[in-house]
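In what follows, a structure is listed as structure tokens, so that the remarks can point back to it.
Shown here: the complex without one of its protein chains, the others still in place.
Order of writing sets the chain letters: A, B and C. Residues in each chain are counted from 1.
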Amino acid sequence: MIKVGIIGGTGYTGVELLRLLSTHPQAQLKVITSRSEAGRAVADLFPNLRGHTELAYVEPDPAYFDECDLVFFATPNGVAMKQVPELLQRGIRIIDLAADFRIKDQPTWEHWYGMSHACPEQLESAVYGLPELHREAIRSASLVANPGCYPTAVLLGFLPLIENGLVDIDHLIADAKSGVSGAGRTANVGTLMGEVGESFKAYAIPGHRHQPEISQTLKQLADKPVQFTFVPHLVPMIRGIEATLYARLKVTETDLQALYESRYADEPFVDVLQAGSHPETRSVRGSNHCRIAIHRPLDGEVVVVSSVIDNLVKGAAGQAVQNMNLMFGLAENCGLEQVALLP
Amino acid sequence: MIKVGIIGGTGYTGVELLRLLSTHPQAQLKVITSRSEAGRAVADLFPNLRGHTELAYVEPDPAYFDECDLVFFATPNGVAMKQVPELLQRGIRIIDLAADFRIKDQPTWEHWYGMSHACPEQLESAVYGLPELHREAIRSASLVANPGCYPTAVLLGFLPLIENGLVDIDHLIADAKSGVSGAGRTANVGTLMGEVGESFKAYAIPGHRHQPEISQTLKQLADKPVQFTFVPHLVPMIRGIEATLYARLKVTETDLQALYESRYADEPFVDVLQAGSHPETRSVRGSNHCRIAIHRPLDGEVVVVSSVIDNLVKGAAGQAVQNMNLMFGLAENCGLEQVALLP
Amino acid sequence: MIKVGIIGGTGYTGVELLRLLSTHPQAQLKVITSRSEAGRAVADLFPNLRGHTELAYVEPDPAYFDECDLVFFATPNGVAMKQVPELLQRGIRIIDLAADFRIKDQPTWEHWYGMSHACPEQLESAVYGLPELHREAIRSASLVANPGCYPTAVLLGFLPLIENGLVDIDHLIADAKSGVSGAGRTANVGTLMGEVGESFKAYAIPGHRHQPEISQTLKQLADKPVQFTFVPHLVPMIRGIEATLYARLKVTETDLQALYESRYADEPFVDVLQAGSHPETRSVRGSNHCRIAIHRPLDGEVVVVSSVIDNLVKGAAGQAVQNMNLMFGLAENCGLEQVALLP
Partner (left out) sequence: MIKVGIIGGTGYTGVELLRLLSTHPQAQLKVITSRSEAGRAVADLFPNLRGHTELAYVEPDPAYFDECDLVFFATPNGVAMKQVPELLQRGIRIIDLAADFRIKDQPTWEHWYGMSHACPEQLESAVYGLPELHREAIRSASLVANPGCYPTAVLLGFLPLIENGLVDIDHLIADAKSGVSGAGRTANVGTLMGEVGESFKAYAIPGHRHQPEISQTLKQLADKPVQFTFVPHLVPMIRGIEATLYARLKVTETDLQALYESRYADEPFVDVLQAGSHPETRSVRGSNHCRIAIHRPLDGEVVVVSSVIDNLVKGAAGQAVQNMNLMFGLAENCGLEQVALLP
């Protein structure tokens, strides 16, 4: 039984982590901290957990975690980097669901996150927790940087094309759309239902923090810099990300359907749909799957990939549990076999 | 391992039954029939089931069910009553998710459902599958009539008041609201998103089929006729029912909170919230729970109960699985421990 | 041309007032104040107004209003009562869209609004701005208290029954449902789309501020105290209120349909639907109409009325403009002939 703790956990990635851990057969949640909610029962804040956990939030204190094998950070960006060193010293392994350790280049991170990094010495050793790419490194990692939601959907969609050098890496485009839970559970006029319901918009077109995160991995895959345009959009729904990817084929003979199917044949959570399909975000609502379809519109030289995930599961808490399973030698899908809720 | 079959199962109660059975540790789905979809893989129609079932729909044929211990009818009203006798004769136990066997009085049923009943001889022996009321009878039943969605939410909310004779049974009101999945998966202008999205309305105010179903049980509980007004409403969301119940207290000293808590203390799926709470449908989305709160506005003589369920789970497929568990001596919550999806 | 000013107007009732006034043929908006947005163009905050107004918010200052014939308060409760005396002194007429002058009894107001009233001397003279009830008084009023959204829908539904003494006033119930715009445009976790989308709940069951506001008028109509239960609910949509009203008929011979049709025959904004109808909130989205249907379920002694309005129009800004039209001798529907947006 893995003993786990959660730091933070009053937001949407937190409650989703609680949902998954509360029914996980091999993990036991020992402690969850929150400054704002200390003393309050978790199930008071999130009534869906009534009957599933007796836990209450406690004030943050590293000592609480001595009994833990693993700690999840479900905190805002910039919190984990301050506490990671002490926890590692205490021999506790860490999965950070925030962005503190996702970008290897310190100046790049500091530019996009607008603060100086408190723990640059761990940037190199931190493992980027995308199992489909770094499975072996994750198994032995002490510190896992859980990928962002958009990067997960976009990278899984691009992987086979870039790995095999099939497309022009100077013209990669990802047009991504996310439900509002991606914006978090903080009081904010911009995400009131009165503001975002029944409306659709692009945002952050000039530049979004997930662009450098995605570019970093695309560059590793291509082994040279790429030109990548990323535009996120806000969808009037709660959960789900769909990413539509555009690239120009350098060779048009390849059977892309077969390529994707073989690349992901052994992946428990990547599902390549039949040729001609269009994945719906509802087909992964509440599940850890990424479903993908590949097309060549009008049989032209442009390849279009549609990739869907639940931003709170494969895009956050579910992938974190998948990483935990790998780090502790469990079956990769242990506690992650929920069927998506449809309708 | 219980061997089960499903007749019908191309609608929303069907896909929900498939979701629950596909992860049920003690049940094995052997066959599912559909005239319209015969030959098609279940996971083609419902992509959330990809990776969870290899089953395909087959043409209806009683012979298919010989290997089954139990058959679920997820068919439109009027189908089960024609096939039940043969299946019972083959020694197969049955749970009907439709309305064919819910109402004991044949003329009443025929009035509300607009057809003559093909199997009146089973009306008496059929057990109304509300475990909180008929648990023992369900255990030994051959034919269970799974309650309607509205009746489940309304009856669980009224139960303690009526059983204890605390309210004036001549003035019972249930103002109920349901998500659109309750209207089913049939092509119909009236439930297009363009028609029901971003709008709210009452419907069937002159009379709704669930009124006599609810009245029948209220009458049993009160041991005399009741006057019960029922008004359903359509909510622009997919899942969930909230029923707001109004009754006049005959005695105002009773501690209603304590009464409800003790009545449901041993019920695995009825959750009485703390005094002062207001249940949200999202707190039961995808779960088999019914959550209830009791109030006395301005400390007057009117008691108001708010009761929420997921119409497709406790209101249909989940309650059917709960009944199956009882019929086959399994733990009542076996395969039903999913945590509600929030947000 | 009526010269008008708006105090506040950065919220939803404010932007709706701006929408209606910007196309009103007889009113000219001269000034709009806001502490938080002073200096900002109105159309920057609300892009739907681009091309319709050049106005910018200015710091609050009574002097600004000297050129105005009328000032609307679109402020939080408790603001208007502090500024009304000075404006009246300057000879400016006032419509308060907040609650400061809706309740005649000072202690009752102070109990429900949790503050002491700064301007009790105006409580008596202020006219409750429901044209269908107080049309003549509104024409000559200096200070109009614009009714609340729920009270408008509930009172228009109950009016004919109470005026004619047809129902038992000791058992009046209003089960009301509102879209989230009713909760305003303030940053608040409770109205994030992630919290209220795809979910339904009752709230404020123990007591809501609109209960005494409605009771006050019901009492006037019945000429004696009434027992009135009010339960509001939150609907996952942006605009619209539906109120389902329950009362017990004392006499069952009356032709209720004819009664309602004649009561509202000359009302420009109250539409009695054909017998057997069920009004949808979308049928009044963006319009100043209230649509009503009357039913007697199963021909019993309970009468059920369903009443719908757009909470931001007939429930707030539209009714305020209707009151302005009356106060200044214009056609009552001047500038209010928009057709509801359906779908």
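Methods note: a residue touches a chain if its C-beta (ideal position, glycine included) is under 8 Å from a C-beta of that chain, and two chains touch if they have at least 3 such contacts.
Treat the numbers as computed from the prediction; the structure is a model and nothing was measured.
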* Structure fact -> Whole complex considered, the hidden chain contacts A, B, C
* For the chain that's not shown, point to the residue among C:G129, C:G148, C:P279 or C:G318 touching it. => C:P279
* Structure fact -> Per the whole complex, from A:H24, A:H117, A:R209 or A:H295 the residue touching the absent chain is A:H295
* Option from C:I2, C:V15 or C:L55 whose C-beta touches the chain left out -> C:V15
* Specify the residue from the set A:K3, A:R139 or A:R248 that touches the hidden chain. => A:R248
* Looking at the whole complex, which of A:R40, A:K104 or A:H171 touches the chain that is not displayed? -> A:H171
* Structure fact -> Where chain A meets the chain that is not shown, the residues are 171, 173, 175, 177, 179, 194-195, 197-203, 205-207, 211, 227, 229-231, 233, 235-240, 242, 244, 246, 248, 276, 278-282, 285, 293, 295-298, 300, 302, 304, 306, 308, 343
* Contacts of chain C with the missing chain: which residues? -> 12, 15, 19, 22-23, 46-52, 181, 185, 197-198, 238-239, 271, 273, 279-280, 282-287, 289, 291, 312, 337-343
* Spell out, residue by residue, where the missing chain touches chain B. => 12, 180-181, 183-189, 191-198, 236-238
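Note that in this section only the chains that are shown with their structure count from here on.
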* Asked: Same or different: do the copies chain A and chain B touch each other through matching residue numbers, with over half of them shared?
  -> same
* Structure fact -> Two copies, chain A and chain C, superposed on Cα atoms differ by a rotation in degrees, nearest 5, of 180
* Structure fact -> Of all chain pairs, the one with the highest number of C-beta contacts is B-C
* Structure fact -> Per mean C-alpha coordinates, the chain lying farthest from chain C is A
* Asked: Using the average of all C-alpha atoms in each chain as its centre, how far is it in Å between chain B and chain C?
  -> 39
* Structure fact -> CA centroids of chain A and chain B: separation to the nearest Å works out as 36
* Which chain B residues reach two or more other chains? -> 197-198, 238-239, 279-280, 282, 285, 343
